[in-house]
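The other protein chains are all here in position, but one chain of the complex has been omitted.
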Amino acid sequence: MREITLTVNGARHVLEVEPRDLLVHVLRERLSLTGTNVGCDTSSCGACTVLLDGVSAKSCTVLGVQADGAEITTIEGLASAGDLHPVQQAFHDHHALQCGFCTPGMVMAGVSLIDGGEATDRDAIRAGLEGNLCRCTGYHNIVEAVAEAAGVAS
Amino acid sequence: MIPAAFDYEVAESVEHALGLLGSDPDARVLAGGHSLVPALKLRISRPSKLVDIGRLADLAYVRDAGSSIAIGALATHAVVKGDPLLQEHCPIVSTTAGKVGDPQVRHRGTIGGSLAHGDPASDLPTVMLALGAEMVIHGPGGERTVAASDFFTGVFQTAVGHGELLTEIRVPRLGAAGCSYVKYHRRAQDWATVGVAAVVREGAATVVLTNMGGTPLRAAAVEEALAGGASAQDAAAHAADGTEPSSDTAASAEFRRHLARVLTARALTEALA
Partner (left out) sequence: MSATETRHIGTPLKRKEDDPLLRGRGTYVDNFDLPGTVVMTVVRSPYAHARITSIDTTAAKAAPGVVAVFTGADLRDDWKAAMPCAWPVTEDMKSPEHYPLAVSEVHYQGDGVAVVIADTRAHAIDAAELVDVDYEVLDAVVGVEAAAQAGGTLVHEELGTNVCYVWPLESGAFDEGADVIVKHRYVQPPLIPNAIEPRGVVARPEPGGDVTLWSATQVPHILRLLTAATLGMPETKLRVIAPDVGGGFGSKLDVYAEELLAVALARRLGTPVKWIEERSENALATIHGRDFVTTLELAATKEGKITALRANVVASMGAYLQLVTPGIPLLGAWIYAGPYAIPNYSVTFTGVFTNTTPTDAYRGAGRPEATYVLERTMDLLALELGMDRIELRRKNFITEFPATIASGLTIDNGDYHASLDRLLENLRLDELEAEQQARRDRGDVKQIGIGFSTYNEMCGLAPSRILGAIRYAAGGWETATIRCLPTGTFQVVTGTSPHGQGHETAWSQIVADQLGCDPSEVEVLHGDTSISPYGLDTYGSRSLPVGGAALWSAGEKIIEKAREIVAHQLEVSAEDLDYASGTFTVKGSPDKEMTIKGAAWAAFAAHNLPDGMEPNLEATATYDPPNFSWPGGAHAAVVEVDTETGDARLIRYVAIDDVGTVVNPLIVDGQVHGGITQGIATALYEEAIYDEDGNLANGTLAMYLVPSAAELPSYELDRTESKATDHPFGAKGVGETGTIAAAPAVINAVIDALAHLGVTDIQMPATPERVWRAIEEAKQ
């Protein structure tokens, strides 16, 4: 076991973890932050995407020990005081979620894309969401939602 | 998707990492982890110990090294993609880094990890071979420099021996040289079915293929045909000569040979433009 310190959604946690514990499992099972979902086992689907030191990362492909000292934002930490984050709000406004399972990862990927200045148009948004799979929406409304949150004209 | 248990050590320096690796023949190096962690989760890889070099922040650079540009092994794909020095003087490296995986993978995956992993479907090894890049390897006996042509030795095998670390990659300033990496894949996030790098310097072309064998392959027959005055299109017809690509669910060997020819023509056309 090793001791790690994570700052998750602004709160500092000191945890004993096994080296093999994946970050997503640390978040879900140790910190009860179950908003971050696991959809695959090959780093393909992006459902587990969180912000790791400010940029998107697949938390199923990061060991908890690798994240020692890191700042992490999960879907639970995105909204401030009741109001949805603009990307969450745009997902709601554009019906960009159905079953909701890919949604946390998709939202975090969208936030990272916008924050990185890469959501410049719809093609760039589509390309930038290449690492996130959704089976319900066909992506159409997800692209519209991210475009709106990014201020891309319709 | 839970790895088999392993020990874990954080390397504080290159020397510390080498010491940790030297003490355990089954230890493996962990950098960004985006090749290794997937293999651990599927239990394809079962190291006894991981030596995490991810905190060696002083290996995450891109800097001017005179005639070459030096890239620290821990520079992420995102850093390499966005680096202005590379974009100006060796753009094939930055654009190819932007074709690896997806944004999340590029945020964490490192150039050194990608090269040292030696995956035949990986893009950056091909580009390094086409550029004639040099790899700096630290080992117990000190530092050595290996040419890209000697670096990729087999499927998932490179010149980095056990107990050694790849620390730096040196790529040339291309100046007026033309270059192109054409990656063919079904989905944006997928590995290359086939890829082709072409670098044209002072009239001489270097053409290297991804996933047409166990390592990146020089398309020597193409280069010779070009040297002999053949057009890009005619030369590209030789792209698959002598290759023995694998057949898998993405493509048969026959189709890979066909793609190699098509993509070589495209890469050459772009590099020569």
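All chains are identified by letter, namely A and B, in their written order; residue positions are counted from 1 within each chain.
Just so it is clear, contacts are C-beta pairs under 8 Å (C-beta built on N, C-alpha and C of every residue); 3 or more make two chains touch, one makes a residue touch a chain.
These figures come from a predicted structure and were not determined experimentally.
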In the whole complex, of A:Ser44, A:Ser59 or A:Ser112, the residue touching the missing chain would be A:Ser44
Which residue numbers on subunit B touch the omitted chain?
-> 1-2, 4-5, 42-43, 184, 186-190, 248-252, 255, 258-259, 262-263
Taking the full complex into account, what residues of subunit A touch the chain not shown?
-> 18, 20, 25, 28-29, 32-45, 47, 74-76, 78-79, 84, 88, 91-93, 95, 97-104, 107, 122, 125-127, 129-144
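In this section, only the chains that are shown with their structure count from here on.
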Taking each chain's centre as the mean of its CA atoms, subunit A sits from subunit B at a distance in Å of 28
Residue positions on subunit A within touch of subunit B in the complex are 2, 18-20, 22, 25, 38, 41-44, 46, 49, 52, 55-58, 60-63, 65-66, 109, 112-113, 116, 118, 127-128, 130-132
Within the complex, subunit A is touched by subunit B residues 1-8, 10, 30, 33-34, 37-38, 40-42, 50, 52, 54, 78, 101-105, 107-108, 187-189
